[in-house]
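Only one protein chain is missing from this complex, and each of the others stays in its spot.
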Amino acid sequence: MSRITFLQDLLTSVFTRDGAEAANEDNRSMQALCDALLSERGEMSGNRIARSLLNRFEHSSDEEKLAFFKMLCERFDIDVQLVKSTATALAENNDIDHYSALFSSVEPRRQELFRRLNRITGATDALVNMRADLLEHLHDHPELERIDLDFQKLFRSWFNRGFLVMREIDWHTPANILEKLIQYEAVHEISSWEALRGRLEPEDRKCFGFFHPAMLDEPLIFVEVALTKKAPDSIREILTGSRDIVSVSDATGAVFYSISNCQRGLAGVSFGNFLIKQVAQELSVQLPNLTSFRTLSPVPGFMRWVNKAATETSAEVDDAEQELLHGRLNVVQRIANGEIEAPNADEQQFLKELAAQYLVKERRSDNQPLDPVARFHLGNGASLARIMPLADVYPKGLKQSASVMVSYLYDLDNVISNHENYATHREVAVSDDVRELLGEKKKRSLRAAN
Amino acid sequence: MSRITFLQDLLTSVFTRDGAEAANEDNRSMQALCDALLSERGEMSGNRIARSLLNRFEHSSDEEKLAFFKMLCERFDIDVQLVKSTATALAENNDIDHYSALFSSVEPRRQELFRRLNRITGATDALVNMRADLLEHLHDHPELERIDLDFQKLFRSWFNRGFLVMREIDWHTPANILEKLIQYEAVHEISSWEALRGRLEPEDRKCFGFFHPAMLDEPLIFVEVALTKKAPDSIREILTGSRDIVSVSDATGAVFYSISNCQRGLAGVSFGNFLIKQVAQELSVQLPNLTSFRTLSPVPGFMRWVNKAATETSAEVDDAEQELLHGRLNVVQRIANGEIEAPNADEQQFLKELAAQYLVKERRSDNQPLDPVARFHLGNGASLARIMPLADVYPKGLKQSASVMVSYLYDLDNVISNHENYATHREVAVSDDVRELLGEKKKRSLRAAN
Amino acid sequence: MSRITFLQDLLTSVFTRDGAEAANEDNRSMQALCDALLSERGEMSGNRIARSLLNRFEHSSDEEKLAFFKMLCERFDIDVQLVKSTATALAENNDIDHYSALFSSVEPRRQELFRRLNRITGATDALVNMRADLLEHLHDHPELERIDLDFQKLFRSWFNRGFLVMREIDWHTPANILEKLIQYEAVHEISSWEALRGRLEPEDRKCFGFFHPAMLDEPLIFVEVALTKKAPDSIREILTGSRDIVSVSDATGAVFYSISNCQRGLAGVSFGNFLIKQVAQELSVQLPNLTSFRTLSPVPGFMRWVNKAATETSAEVDDAEQELLHGRLNVVQRIANGEIEAPNADEQQFLKELAAQYLVKERRSDNQPLDPVARFHLGNGASLARIMPLADVYPKGLKQSASVMVSYLYDLDNVISNHENYATHREVAVSDDVRELLGEKKKRSLRAAN
Partner (left out) sequence: MSRITFLQDLLTSVFTRDGAEAANEDNRSMQALCDALLSERGEMSGNRIARSLLNRFEHSSDEEKLAFFKMLCERFDIDVQLVKSTATALAENNDIDHYSALFSSVEPRRQELFRRLNRITGATDALVNMRADLLEHLHDHPELERIDLDFQKLFRSWFNRGFLVMREIDWHTPANILEKLIQYEAVHEISSWEALRGRLEPEDRKCFGFFHPAMLDEPLIFVEVALTKKAPDSIREILTGSRDIVSVSDATGAVFYSISNCQRGLAGVSFGNFLIKQVAQELSVQLPNLTSFRTLSPVPGFMRWVNKAATETSAEVDDAEQELLHGRLNVVQRIANGEIEAPNADEQQFLKELAAQYLVKERRSDNQPLDPVARFHLGNGASLARIMPLADVYPKGLKQSASVMVSYLYDLDNVISNHENYATHREVAVSDDVRELLGEKKKRSLRAAN
């Protein structure tokens, strides 16, 4: 255990490292600073230049940032003719010298620029933010995607799972970290410090996040968990402050009711799947009584699909069927609009069946489900376990999914085979309940309908 | 300050992460394990596979390791024809899709293999050791250099200066770290725990090292420092246990008398230059009285050069001069052999002048000095300040440098310009003393004679 | 530095120590539990008994607690006849056996009871709270003061300055500690987490507290500090969120504007004086630019004195003078009542002169000043530097001191002599400004008027 302590000690030094050089800004242009940082001299005097560059970028306007990215794109790109010639030479003579020459030619110099920037304290964070800024410009300036590819490569290496650290977050966590939870919570907003305390302090609430040693104050992703005696039927059961707190020793299930990425600049460098599985493992060790690990998840694309489907007619089905479907879609739209306040049993059944169809049968061109949250959990190896009408009647929930929420089950014995079936055949693992909603009988996974 | 603590806490979790899965080894062949780890399924069940692979490799024989490397080389290499075609296509149409296609084609699959291996605790260390094993085979199997290039790329990214942490090492450091010092000290052997204590406990001794958060128990490099009232004339003054201990408040100079890399597997991923400069900075803050930072360094290639020169005759100099030189070289050889036990003033002068010539004038084909330690410090921006005969009369010192040691000066005001002059013009910064030994007058840097 | 780390590690174990035994409560009466804990058997099975006793006490009603204290008082008191006989015997024969016998006889058994209770985790905190409960009953049950004397003895030993740890509290401090600041702030209320952040996060705000290793989550006392470029004229300057934040490098003064004890149960075990002086020392090391350390303090007893004086007539002064005084007192009363909203220069002068008289001249029977805050700071060796009218126009400030605040100066060169003069002669150190307000000229300390 004490080897940890030595490491702890280690890390105390990182913060005093190079605060000093910040004082003296280098006033050259950003381009000149980049050139300088990549020069021989930059190898030695790099910290001051790097600090200046990162400070300058942080305080730049959107236009200045765009100009900076364009400069990176043009000035520090690869020489495609050179690449062609090294590649051609290698194809002819596949020896180490040609191999090495190829690799020299295919690395844009901005990669080395990023690595040199990263030598100073706080740079990793700054570079992640830089990419977040870059992403803002991609739509209008698709040529900048080249830089984004470089960022992705870099971050996949730096944020390798082996370097991340999972950590429980609770009411004893430093306030500056806790305020990030308030800021980043993307699923169910945290309205105040008291609300935050309600999610962290009770013994039936847990929270875990991933952190990177070079980005101290920034969770990368976090997940909120409720410990329960029975699977909840609605998000209200979880979020209400007036519930009975479940004693940890009585809890049998863990419900992951919110998972939020914190860093836009790490988009595409995913760790969510690692986090959920690691939290499940950690909890099963901490609390051996827990027998089920499931989510309480939104269905963010449901109403978008309903609304679109309501305007379409398909040549493949007959009119009567079509009419029946449109009638059901219309009911769901009225629920989403708040026109039907207390849906009856039939209406709830429509909701469930349509949601099942949406989640399992409706696919993208790559044959994955339309719903992004479904793609995430099914891709992780979870199965679609329950579809719950009236589970989220807050305004946002009504609007996006007509109150429907779903539960994905992480059965640690099956996640690997589920994942594999999904990855190779796009088979979606579902429970018998869901299968019934789809009008199917046999217990097997389902491929897309089309 | 307390944000550090949170991080400290963070890192305590890393060690309990995945010890469990070690128990169940996966008995497939190494190749099958690699394939499995790179498969879709491997994405999910990867930890167990990775653990099995690394365990298996660690306990392999040399032949098995060689076979493994060959397999890596052949099975997971790039497809050079594909690279040629993506490169050619990109040269024709330099858009993002072709750019992206190129990058996909140039990454050998073993890179992803290494990244997936690295997801488990302890893997970074294991991969560094794997490369150390690889280096053993390079001489006889130069085709494996392709893998080495991949390792280098990976490690340059992972061991980016921004992720390293400098830390003072002292008698309060955990024993398992301290024993690494005994094991890795490469310059002046540490013969016992008592000898180690003598280098760490007195207040006029300091030691600093770089560590990586994912390699807890392993210093990457460390430097030993003596605090002194005057520049020492010999290594004995530093290492003797019978010296008077200098009070920290009286010390005016810091002498770096030993710097040792600890990880063969990180050869070529250098941080020595960062370490020395950061230690100098740290010390100048801790102890504002310190006014000089210098080394007490060996001259490891001196006698090799002397012995070679003693057998050569040059067409460029006349016979008399040649005879004179050979006489001097012979004196130095006799000192190195212990035949002259107490060299007189003339003999000492020969030593100094020849050493000056060797260090400053004798160059490799790339115009850098012959001596590797000289290249390191001069390349860092230090200047050659003093040449000391009789400074190391231990057997190893006599044999490799006829007792000569030198002192390189790190003048924080000049390191950048020194470095730049060396990097661009191979100019070597020397003190007036050294210049005089070279028979020169004017105060300027010296380029190579040839 | 790393020896600290070892300790850090040490302390991680303390919390897992004896959670387990809490489960099985011991249902005997409190008195039976006390007897059991003091028995031989209790020596061994004590943890469970101690846990039961402390839990039981915590959940007792006021009456039950009172009964418990009475039981402690009667059952575990000393035997005064025995004490008399051992003391008499010792006076006759002052040898070690009689000395030892005396000490055995004068220790009430409840002392050992407290020590045995303290063997379990969390007990120190519980015992401090127990004394807080005891203090509630002292007024109506003065006989319980015997127990309080025992508590005081115990706590003076346990909370010896050498065992306390000072620590900076900032926005990176765990939330559960920060919420204690909100709860305990006794001088200037903290209304919300945002208000708290305003006192901790800006670089010109500092906060320090004392903690005890056995009471982790509980600050014992904390002091809030503002760094300023000039001495503030009012508390509004400090507390307003709309001020310009002073750069740390520009600050020349530290203003202690709030000091709050957190533990009622530690009343009389003072560490406030240690804290202020240690903070001043710490800050003078951290920020060498700081040249003055002063308070911005309330005058809590001022209006109480004014109101009393306004109803009295003294036989010692003549009528004219009396009338003049009463006129002035009346002005001050009207300011305190809010009847004079913007006092003119004369009125402000009255305020200052009367406050000076109250603070310096008005004394208790022990010749110390009437004002408790004045006693605290003057007793610490501070001097009374400034008296500021209109410095606190918040309702509480108006009511208790007619808006007057004062500044006590901690001049590190003079605190010792000031303290000594105060302690031995009750001389109050004042500035020239204050001396002038008192109608005095010569620069010397002032004794009480009577």
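Order as written gives the chain letters A, B and C; numbering starts at 1 within each chain.
Everything that follows uses one rule, which is that a residue touches a chain if its C-beta (ideal position, glycine included) is under 8 Å from a C-beta of that chain, and two chains touch if they have at least 3 such contacts.
These numbers were taken from a predicted model, which means no experiment stands behind them.
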Of the residues listed, A:D77, A:E107, A:E143 or A:D170, which one is in contact with the missing chain? A:D170
Out of C:C34, C:L53, C:I120 or C:A429, which residue would touch the omitted chain in the full complex? C:I120
Which of C:M166, C:A355 or C:L409 touches the missing chain? It is C:M166
Touching residues of subunit B against the unshown chain: what are they? 1-2, 4-6, 8-9, 171-176, 178, 192-193, 197, 217
State which residues belonging to subunit C touch the missing partner chain. 2-15, 17, 40-41, 43-45, 80-81, 83-84, 86-88, 90-91, 94, 96, 99-100, 102-103, 106, 115, 118-121, 123-124, 142-143, 145-146, 149, 153-154, 156-158, 160-163, 165-168, 173-174, 176-177, 211, 213-214, 216-217, 274, 278, 381, 415-416, 419-420, 423-424
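Keep in mind that, in the parts below, only the chains that are shown with their structure count from here on.
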Could you give the separation in Å between the centres of subunit A and subunit C, each centre being the mean of its C-alpha atoms? 50
Measuring from the mean C-alpha position of subunit A to the mean C-alpha position of subunit B, what distance in angstrom results? 40
Taking each chain's centre as the mean position of its Cα atoms, how many Å separate subunit B from subunit C? 57
Set of subunit B residues in contact with two or more other chains: 2-3, 5-6, 8, 168, 173
